[in-house]
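For this depiction, one protein chain was excluded, whereas all remaining protein chains were kept in their positions.
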Amino acid sequence: MARAAMRAGGGTAARGGQGRGPDRGALGRRLLLVYAALVYGFLFLPILLVMVTSVNPDGRATFPPPGVTDRWYRDLVSDDQMLEAFRTSLTVGAIVALVATVLGLLAAWGLSRYTFRFKRGVRALFYLPMLVPGVVGGISLVIWFNRIGLASGFWTIVIAHVVHALPYTLTLILTSFYGFDRRLEEASRDLGAGEWSTFRRVTLPLVMPGVIGGALLAFTLSFDEFVLTFFVAGGGVQTLPLVIFSRIRFELSPVINAAAAVVIAVSVLVLLSGQLAGWARARRQA
Amino acid sequence: MATSTLGRRSAGTGAAPARRPPRGLPGWVAPVASIGVPVAVLVAFVLLPLVFVGVYSFYSLNEMSGLMQTDFWVGNYREVLSSDIYRRVLWRTFQIAGAATLLALVVAYPMAYALGALVDPRRQGVLVLLVIVPFWTSYIVRTFSWIGILQRDGFLQDALGWVPGLPTDLLYSRAAVLIGFVHVFLPLMILPIYASVRNLDRRLLEAAHDLGSPPWRTFLRVTLPLTLPGVVAGLVLFFIPCFGSFVTPQLLGGTGDLMMGNVIATQFGEAFNWPLGAALSIVMTLIVVVGLAIFFRFADVDQVYG
């Protein structure tokens, strides 16, 4: 009977008014949206909690926090090991962003412009680092650096981060290359610009959103990377995630919260600024 | 430069000033450099290292000195496959990763459905970005935060300790590992399912309604089958990093929750049995490859990323 009512309602009311359907459907929808909000809460709670705890006088995640303090941040800026690691992470991140972006730009150019034998294989090779489990990637590099006699340290970390970031950077840059109208380059050459001038004045500015996005992503991937670094760092040089990890395991001090909050802030600000710049650009050109 | 004056003279007609001479790069330079340089880097620092994991997995340890010797020996694999310890670790790794994956599916599906089907498409971009943002933040930091939530006298107990029957001392347990996994990798499950929900042809659902299907049956017979590629993609994309994980069980789990990744790390960092660690790595990689094969066989990749 209910089904008959629905069928009858289906013809007359196009939107929402289907027999017994509307109330229950609307309720279901509302429940689903509430549920989605809860999942957002689940996703963001630990992140926000780190932020809040970093100014919690208790020095750990208590509820409700008894007040606000900058004590852990003062601890942080006087913590030489943390500061040194922070500097290392920023330097590594900057170098990785530069190298991975240049390599990604070259690879995107090659993949989008040329057809050649083994292209599928080459493409698979570019995405391979994405698919190898971190632990396996880490030990493979340990074995390899040991084999070729490259001492663990700053440059082994850079190399590991570059190959880790490259597939992501390449993906972003490739997107802007595939959306590219090759006739613009022909027009440029036709108007007297040589290959290099065409690249500099036409190609590069047009793929720039992908390049910048790729560079920012490479930076944060490097800045946050832990597993590979854990294997290839070799004790002498430490990045911020390494120091945080070892502090978590051995002394769980409140200064970790402040360091963790800084790590979160750096990544989110870097990527969010890239995203916002992209949107602003899209709006300007529309 | 001689060519420069030559080029200038020959082209100087009319009011347009001379064209510059060509920059003298032969045509093969661009293709070879653009593909060759990144390929060389990846061969040198991804492919060859992986090949040598394979090579090392056939080396052995000298029984007297404990030092590695470069012979060809399948004993590492025999040990991995026959020893109780490694079989148990392998099985446990499957269990934990599998349980986390199913849990994540249950959590993610309604969320992805709400995002893709109920929210105004113009607002979906921002909401999807909000799903991705946590993914941008440090894995270590996010896992670390759960320590403060789940430990005894932690946030969970402070905030919800009054709820009767709610376990609040979860740190260093299987549950903590599962929660950690679901949290850090959840976007990998949400995004592909969201993509397939968004691609659903809304008219099919209306047609099912119109033909008299109650909502739950429409869901089972139309929505679920049509979003299955996204579900499969999500399952595989989520399972693989869980399976290879090393940090989450290390920080959140107890001694009974160690997984393959931890055992491999131990072989390298503490036991100094590189050949055995290499053999374990090869086994883990093969399992991941099988997972990916399933992914590419059954999931419509274009739909997931389209």
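Each chain carries a letter (A and B) given by its place in the written order, and its residues are counted from 1.
Assume a contact is a pair of C-beta atoms (placed from the backbone, for glycine too) under 8 Å apart; a residue touches a chain by one contact, two chains touch by 3 or more.
Basically, contacts and distances are computed from a predicted model.
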Task: Listed names "Peptide/nickel transport system permease protein", "Spermidine/putrescine import ATP-binding protein PotA", "Sarcosine oxidase subunit delta" or "ABC-type amino acid/amide transporter LivKHMG, subunit K", with the criterion being the UniProt name of the chain not displayed - done: "Spermidine/putrescine import ATP-binding protein PotA"
Open item on the list: One chain is left out of this view; which of A:S188, A:S222, A:Q238 or A:S267 touches it in the full complex?
Closed with: A:S188
- [ ] Sort through A:L33, A:M51, A:L206 or A:L252 and give me the one touching the missing partner chain.
- [x] A:L206
Task: Positions on chain A contacted by the hidden chain, ascending - done: 181, 183-184, 186-194, 197, 201-202, 205-206, 285-286
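Here is the rule we go by: only the chains that are shown with their structure count from here on.
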- [ ] Spell out the residues on chain A that touch chain B in their complex, using ranges where they run on.
- [x] 3, 6-7, 10, 18, 21, 24-25, 28-29, 32-33, 35-36, 39-40, 42-47, 49-50, 53, 60-64, 103-104, 106-107, 109-111, 113-114, 116, 122, 125-126, 128-129, 131-137, 139-144, 147, 159-160, 162-163, 166, 170, 192, 194-196, 220, 223-224, 226-227, 230-231, 241, 244-245, 248-249, 252, 256-257, 260, 263-264, 267-268, 271-272, 275
Open item on the list: Under the definition above, what is the set of chain B residues touching chain A in their complex?
Closed with: 19-20, 22-23, 25, 30-31, 33-35, 37-39, 41-43, 45-50, 52-53, 56, 107-108, 110-111, 113-115, 118-119, 129-131, 133-134, 136-142, 144-149, 154-155, 158-159, 183, 186-187, 209-210, 212, 214-215, 240-241, 243-247, 250-251, 260-261, 264-265, 268, 274, 277-278, 281, 284-285, 288, 292
